[in-house]
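A protein chain is absent from this complex, but the other protein chains hold their places.
Letters A, B and C mark the chains in the order given here, with residues in each chain numbered from 1 onward.
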Amino acid sequence: MSYARQMLDSYPLTFKVDASVVAATIDALKDCAQACTADVADDLSERDLTELVKCIRLCLDCADVCAATAAVTTRQTEYDGNVTRPLLEVCAATCKSCSDECERHAQMHEHCRVCAEACRRCERACRELMAAMKEA
Amino acid sequence: MSYARQMLDSYPLTFKVDASVVAATIDALKDCAQACTADVADDLSERDLTELVKCIRLCLDCADVCAATAAVTTRQTEYDGNVTRPLLEVCAATCKSCSDECERHAQMHEHCRVCAEACRRCERACRELMAAMKEA
Amino acid sequence: MSYARQMLDSYPLTFKVDASVVAATIDALKDCAQACTADVADDLSERDLTELVKCIRLCLDCADVCAATAAVTTRQTEYDGNVTRPLLEVCAATCKSCSDECERHAQMHEHCRVCAEACRRCERACRELMAAMKEA
Partner (left out) sequence: MSYARQMLDSYPLTFKVDASVVAATIDALKDCAQACTADVADDLSERDLTELVKCIRLCLDCADVCAATAAVTTRQTEYDGNVTRPLLEVCAATCKSCSDECERHAQMHEHCRVCAEACRRCERACRELMAAMKEA
């Protein structure tokens, strides 16, 4: 069981949204931030670096946006309805842009394939949490 | 001249948006993140801490969102139209929530007054950059 | 297999240190940062909040230091011998301070118990990577 889930299970407040959906989203956001940070490092060591500039820029953006979204989602309370939902929306869009670009290099570079997968999973997780929040 | 401005002036790409507007926004985002981080530390030392919990949560969120927005704005390129604009929108909303709450404690705590001001400035700066991007 | 590990396995450079040790450390750093961020949110909802101020401060510090250490470790290259090793040392010390404090609240609060465990694991992982780097 991930730490995100363990921590949610001992949260003193009652959540409106199913804790397993929240925890899965936080885990996906963390995984995606990590994959993007690593993909930048990997890209910087490749021979065809000049082909990978757009990929690097988008991975840097995606890592930053996912890290902020993970923290805000972790802290989620009744107060931040104005913040969490639109931030998840932006994060899903960022993950989509990043996975599309990584995908283009997936055949050439295994690390871009793995990163594209992490971004797609994260986009899906953000959308699932938004759907669960709407129902709540 | 701030480092944000100096760095933009030596940027090898031509910007579509006036560099002075971009630099002013980055500076306001950095200032706001710093004020929020400090306000959390200050709140934690106050006697009426239990009154300040919502303020602390919103400041933590605001610091994270401003830091990510500053980084994405700094990196801004033709690619991230899907990302920068909606992120600035979320950031402005986060700053508004945070300044409204800090304002409530402004008479009691000078640090909350200063933080509310930094958040309002940052909200305004985000909106000015969005307007400039629309015209570009 | 974690994304940290998957990404390392597709890294274009050869590592001097066993990839499984590096990946385990990155995972522990990410877990610890997440547990600390969550523990702050949890502490802020507790009735005995005033008893938890030191815990909150240390968790905020620990989350920041672990996140930076995870990123630097992910990017690790021949260049940053001056940076990675002493940063791992500081990170281990920060995790120790934080786990000691969380431990004090572990009987009262399950989230502090879980966070203390994540911090201790992370301290151990940092020390194991330092040891592996020394042998390399």
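What we mean here is this: contacts are C-beta pairs under 8 Å (C-beta built on N, C-alpha and C of every residue); 3 or more make two chains touch, one makes a residue touch a chain.
Predicted model only: the values in this text are computed from it and were never measured.
Asker: Thinking of the whole complex, not just what is shown, which of C:19, C:68, C:106 or C:130 touches the missing chain?
Answerer: Going through C:19, C:68, C:106 or C:130 one by one, C:68 is the residue touching the chain not shown.
Asker: For a quick check of understanding: of C:51, C:89 or C:128, which residue touches the chain that isn't displayed?
Answerer: Missing-chain contact among the listed residues: C:89.
Asker: Using the touch definition up top, pick the residue from C:22, C:60 or C:102 that touches the left-out chain.
Answerer: C:60
Asker: Extract the touching residues of subunit A with respect to the undisplayed chain.
Answerer: Listed in rising order, the touching residues are 40-41, 44-45, 49-50, 53, 56-57, 60.
Asker: For subunit B, enumerate the residues touching the unshown chain of the complex.
Answerer: Given the touch definition above, subunit B has residues 2-4, 6-13, 26, 30-31, 34-35, 37-42, 45-46, 67, 70-71, 74-77, 109-111, 114-115, 118 touching the missing chain.
Asker: Since one chain isn't shown, list which residues of subunit C touch it in the complete complex.
Answerer: Residues 54, 57-58, 60-61, 64-65, 67-68, 71-72, 75, 77, 79-80, 82-83, 86-87, 89-90, 93-94, 96-97, 101 of subunit C touch the chain that is not shown.
Just so we're on the same page, only the chains that are shown with their structure count from here on.
Asker: How far is the middle of subunit A from the middle of subunit B, if each middle is the mean of its Cα atoms, in Å?
Answerer: 22
Asker: Find every residue in subunit A that makes contact with two or more other chains and list them.
Answerer: 67, 71, 75, 77
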